[in-house]
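Below are the C-alpha cells for one structure; questions will follow.
As you look at this complex, bear in mind that one protein chain is not there, while each of the others sits in place.
Chain IDs A, B and C follow the sequence of writing; residue 1 opens each chain.
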Amino acid sequence: MTGNILGEKFLIVSFGESHGKGTGVVIDGCPAGLPITEEEIQKELDLRRPGTSPITTMRSEADRVDILSGIHDGHTTGAPICMMVYNKDVDSKPYDLIKDTPRPGHADFTAGVKYGGFNDPRGGGRFSARITAGFVMSGAIAKKLLKTCLDVEVLAYTLEIGGLRAEIESYDQAREFRYSNEVRCPVSSVAEEMRKKILKVRKEGDSLGGIVEGVALNLPVGIGEPVFGSLDSELSKALFSIPAVKGVEFGSGFGAARKTGSTNNDPFILKGNKIATSTNNSGGILGGLSSGMPLVVRISLKPTSSIAKKQRTINLAEMKETDLIVPGRHDPCVVPRAVPVVESVIAIVLADQCLRFGIIPTVVPRID
Amino acid sequence: MTGNILGEKFLIVSFGESHGKGTGVVIDGCPAGLPITEEEIQKELDLRRPGTSPITTMRSEADRVDILSGIHDGHTTGAPICMMVYNKDVDSKPYDLIKDTPRPGHADFTAGVKYGGFNDPRGGGRFSARITAGFVMSGAIAKKLLKTCLDVEVLAYTLEIGGLRAEIESYDQAREFRYSNEVRCPVSSVAEEMRKKILKVRKEGDSLGGIVEGVALNLPVGIGEPVFGSLDSELSKALFSIPAVKGVEFGSGFGAARKTGSTNNDPFILKGNKIATSTNNSGGILGGLSSGMPLVVRISLKPTSSIAKKQRTINLAEMKETDLIVPGRHDPCVVPRAVPVVESVIAIVLADQCLRFGIIPTVVPRID
Amino acid sequence: MTGNILGEKFLIVSFGESHGKGTGVVIDGCPAGLPITEEEIQKELDLRRPGTSPITTMRSEADRVDILSGIHDGHTTGAPICMMVYNKDVDSKPYDLIKDTPRPGHADFTAGVKYGGFNDPRGGGRFSARITAGFVMSGAIAKKLLKTCLDVEVLAYTLEIGGLRAEIESYDQAREFRYSNEVRCPVSSVAEEMRKKILKVRKEGDSLGGIVEGVALNLPVGIGEPVFGSLDSELSKALFSIPAVKGVEFGSGFGAARKTGSTNNDPFILKGNKIATSTNNSGGILGGLSSGMPLVVRISLKPTSSIAKKQRTINLAEMKETDLIVPGRHDPCVVPRAVPVVESVIAIVLADQCLRFGIIPTVVPRID
Partner (left out) sequence: MTGNILGEKFLIVSFGESHGKGTGVVIDGCPAGLPITEEEIQKELDLRRPGTSPITTMRSEADRVDILSGIHDGHTTGAPICMMVYNKDVDSKPYDLIKDTPRPGHADFTAGVKYGGFNDPRGGGRFSARITAGFVMSGAIAKKLLKTCLDVEVLAYTLEIGGLRAEIESYDQAREFRYSNEVRCPVSSVAEEMRKKILKVRKEGDSLGGIVEGVALNLPVGIGEPVFGSLDSELSKALFSIPAVKGVEFGSGFGAARKTGSTNNDPFILKGNKIATSTNNSGGILGGLSSGMPLVVRISLKPTSSIAKKQRTINLAEMKETDLIVPGRHDPCVVPRAVPVVESVIAIVLADQCLRFGIIPTVVPRID
C-alpha cells in the first residue's frame, strides 16, 4: 500500500500540496444513502481554517469545499467521493530563499533525500499541515455516518498547552464548551491562560506544544481485531499521520507504567443491565477490542517547528553549517487547529472499523 | 486485511493459542538467500522463554522452534517460512472455573462478545502473550536481514519498572549490558532495585508495569512514507499489537508537549561529511521519514492484569457482581520478557519498510 | 501484499513445498462458531489426493489434515486456522540430475532467476501443484460457511479434455454425477472417452489439457465491487493462481466477441416474484456485481508440462542447448484433480466477498 491511503472499507486517499492548486481527498467505500450537504462539510472545515484568530497563522484561505464526485441528490451514492479546497493566498517566494537550508524540525532534509530533490518545496509541499483539510472533509462524513448509523459520537479538545493542563469534568462539558474559545479547551479559565501563554511565546518568536484528548462515546463492544489489527493499533497509526504528533496513549497510557495491577485493572460492574467498568484505565480498549466504555486517547503535539528565532542548520549546496531565519506565516501553537483534525481522524478510523465488521451497513437505511 | 497479519513485503501471519497445539508464524516475502540456522532463531526465543527466573511465570516451556517450510540448505528460499513452538506445560483446568467471570484487564469480556462465546478461553486463548513467541521467531530473521543487508541494528531494553527509571548512557552500554540481568536493564544498579520491587509486589499478590525503549541504529535516510504510511505510524501500529502496551512515543514524545520550538527542534550539524542533528528530540523521524539519527521509541506497558488479589467482576451467567481470584501462573511484571518482543517487532517493521522501497533486495547477495 | 496471500476478510496464506515437511494453509478471518470436523476437511482433500487412479500420478500420499490452530470444541473460534498435510512419499533424487536444465513449461528457469538459485528445486518446490492441497483444505471450510450462512453452493466439473467436450444438461446432473467417474465429468459417456484418451496419450509419453467449469448457485444480488474489485476481477485473480491455468472466461466469455448485442444481452424476466434473466450470457455478473443468476466461469488448463518425451532445453552451467528427459512421477492430465481445487478457489473468493460486505456475519448463528 502507498502512504497517502488510510483505511480499508471507509478508505481515504489524500492528495495536494500547500502551494499547488489545492488539497483534497477521495473517500472510497462510504455507504450509499447517507444524507450530506456541502454546508455540513464546510462547517467542519471552518473549524480548522487558518487566519481566524490572533493565535493562528495569518495565511488567509476561504477553504470552500468543492465536491467533485460521489454525492448526488443530497446523498452519498456508494461511489468514491472526491472533495477539494483550493489554494488562494499563496506566497512561495520565501521558500526559494531557503531551498538549500533545511529547516530544523521539518521534513525538508528527509524529503529532499527521499525524492532526490524533486519534491515540491513550496510551503513544505506535500508535508504541510495544510493537507489535513482533507482529513477534516472526510471526517465530516465519517462523523455523520457514525452518528446516523450507530449514534456514536467523537469529541476532541485541547487538554494541555505549554504545560497548562485542564481538568475535564465530563464529556458533556467537553461537548458544550470546547469550541467556546480560541484554544478549544473546555475549561474556560485554563483556556484563557493558554491563550495568553501562546501570545507571549509568539512575541518571543517561539512556539508551544500540547496535548489533545479524543473521546468516542457509545461504541459497541468488540470493535477491532486482536493482534496487529487491534483498535489501538489502527487508531495510533492514523493519529501519528497528523503532523507534529510525537506520542499516542490510551486510558492510563504512560501513567500505567507506574501503577500496580490492582490499581490499574478496571473492575467490571453492572450499570442497570449493561456491563461496564467502574474506572476506565483501559481507555475503552481491552485486548485490542472496544469494551463499550468511552474510548479515550491522548496525543502529544510538539511545538510548531517554524519559529522566528535564529536556528542552526546546514547549507547543503556548500555543505557547511549556517544560521537560518525561517520565513513564512505560521501557527505559534498547532494544538487549537489540530482539535478538529484529531476528531476527524478518530471518526475516520471508527467508521472504517465499523464497516469492516458489517456493523455499519453498506446502504444507510432511509429514515422518514 | 485481517488482524493477524502485519506488514506488506516482509509480512508475518500469527497463529496459535495458549493452550492449543502451539503458536506459530508464517513469514511471507523474506528475500531468498539469507543464511539462517535453527540455532540463531532458538537463541532469540530463549530470551522470551517463560520459567527461567523467579521474576517470570512458572509455566515451563522448552519453546523449541520447528521450521516447517521456506528454509532449505541453510538459506531462506524466497518461499513462505512457517515456524512453530509447541505447547507442553498446559493446565487448562483453572479456566473452566472462571469461564463466566471475565478477568478485569483481560480480553475475556470483549472477546466473548466479539466471538459469540466461541473463542478458546483456555489461558486467554488467542489473547495470551504466548503468541509473541511468533513475533520473536520472525524478529530473529528480520534482525539478521537488517544486519546482513544494511548493517542496521535494533536494540531494546528496560528503561523503567514500577517508577524506577534508568539513565542510559550510551547505546553501546545498552547493547552490552541489557541481558546481563533478569530485568533486562542496562544499568545494573537500577536493575537490582527493579528486581527487588518486582519480588516484593509479587509477594503482595500484585503486579508492576514499566517502559521499554527501543532503538534502531544506522538506518538510511528517507525510510517511511509521508502521511498515513509514516515510519512512526507503522511502528506504533505494530507496537500496540504487543499485549499490555498503552502508550507509544518517539524522541521527546509526551515531553515535547511541554517544550518550545526553540528547545525541541534539533539543529542540523555536520559530523564529518554526514548530516546529523546535535540533539535527537525527533527520535530519528522527521516528516514521517527516517532522518539517519538513531530511531528512538518508548512503549508503556501496563502492570500484568492477572494478579492474585481479590477483584470485582460480573458473573455473566447470573448477571450479578461477584468477587474473583484469578487462577493460573503469571509474570508479576511483563517488562523483562517484553524486551526481546519489542526488539523483534521493531526489526520486523523496519525489514518490511526497507523491502517496500527496494532498499533491501529480493535476493540477499552471496557473501564469500 | 505478498504473493502467497489471497483475500481480505476470509484470507488464506499458503505455505510449504513439494518435497519439504509438507504444505499448509492459514485461514485468517473465518467467522467464529462454524461447526467443522476433521472428517469434513479430509473428505475434500481425498478428492484431490494423488495416486488414486490410473490416470493420476503414482506419487502416493495419505494427505491427512493436521489442524494446528483455530478450531476448538468442534467449532471455529475466530482465530487463525492453520492446517497442514505432510509429505511422505518423497523422491528428490531425479531433481538433482536436472538442476541445470530447466524443464520446458515449468517455473525452473524463471524461479531460478527470481530467487538467485536459492529456491528449493526438489519436485518444483514451491511451484509444485502439491500446494493446492492447502487450497482444498481452506475450500472445505469456505464451502461449509457459504452453505451454512447463505445456502450458496459451489460446483466444479470437467467440461472438456483433449478436445472432447461434454454438454451439461443441468446443475443437478453436474452435482450428482461429476464424481461418478475418474475424470470428474458429469456426462458418463464423454467421461469414458476422455479416460481412454488420457491413457492413450500417457502411453505416448505425452499429456493433455482441458477445461473445468465452475458454478455458484444461489448467490445474493450485488456481491462484488464496481471497477477494480469486480467479482470477475477477484475470481480471475484467484483462478489464475492455480497452476496450468491459461484462460478464464465468464458466461459467453470468448464467444461473446462473436455475438451481437441483441443475442448476447440477457433479457430480464420474472420468475415468480424474483427478477431473473431468460439467458445467462453474463455468467451471473453484471457490472462486476452478482446478478442472482448462476455464476458460471470456465478455466483453460494447459497440458501437463512434465512429459516423458524428449525435449529441448538449455544446460545453464554450460550455456548450451541440450536434450532433456524429464524425470519424476506426473499426472498425464491435470484436469480431474483440478476439479476440487477450482471448486475450492471459487468458494474461498465468494466467502471472502460475502464477509467483506457483511453478508456473512462474523459469528455464525447457533442452530439448534
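One rule holds in what follows: a contact is a pair of C-beta atoms (placed from the backbone, for glycine too) under 8 Å apart; a residue touches a chain by one contact, two chains touch by 3 or more.
Remember, it's a predicted structure, so these values are computed and weren't measured experimentally.
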Given A:Gly70, A:Gly162, A:Pro267 or A:Pro340, the residue that touches the chain left out of view is A:Gly70
In the whole complex, of C:Ser170, C:Ser189 or C:Ser262, the residue touching the missing chain would be C:Ser262
Considering the complete complex, identify which of C:Gly20, C:Pro121, C:Gly283 or C:Pro336 is in touch with the unshown chain. C:Gly283
Just one of C:Val85, C:Ile131 or C:Val215 touches the chain that is missing; which is it? C:Ile131
Sole residue of C:Lys21, C:Arg64 or C:His106 that reaches the chain not shown, by the stated touch rule: C:His106
Since one chain has been left out of the picture, which residues of chain B touch it in the full complex? 8-9, 79, 226, 356-359, 361-362
Interface with the undisplayed chain - residues on chain A: 1-5, 8-9, 11, 13-17, 20-24, 26, 28-29, 32-33, 68-70, 72, 75-82, 84, 114-116, 118-120, 125-126, 362-363, 366
Just the residue numbers, please: which parts of chain C touch the chain that's not shown? 1-6, 8, 14, 102, 104-107, 109-111, 113-114, 126-127, 131, 160, 162-163, 201, 205-211, 221-222, 224-230, 232-234, 236-238, 240-241, 243, 245-262, 264-270, 273, 275, 277-278, 281-283, 286-291, 300-307, 309, 311-314, 316, 319-321
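The definition used in the following text is that only the chains that are shown with their structure count from here on.
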Centre to centre, by mean C-alpha position, how many angstrom separate chain A and chain C? 45
For chain A and chain B, let me know how many angstrom lie between their CA-based centres, rounded off. 27
Where in chain B do residues touch at least two different other chains? 1-5, 8, 14, 114, 126
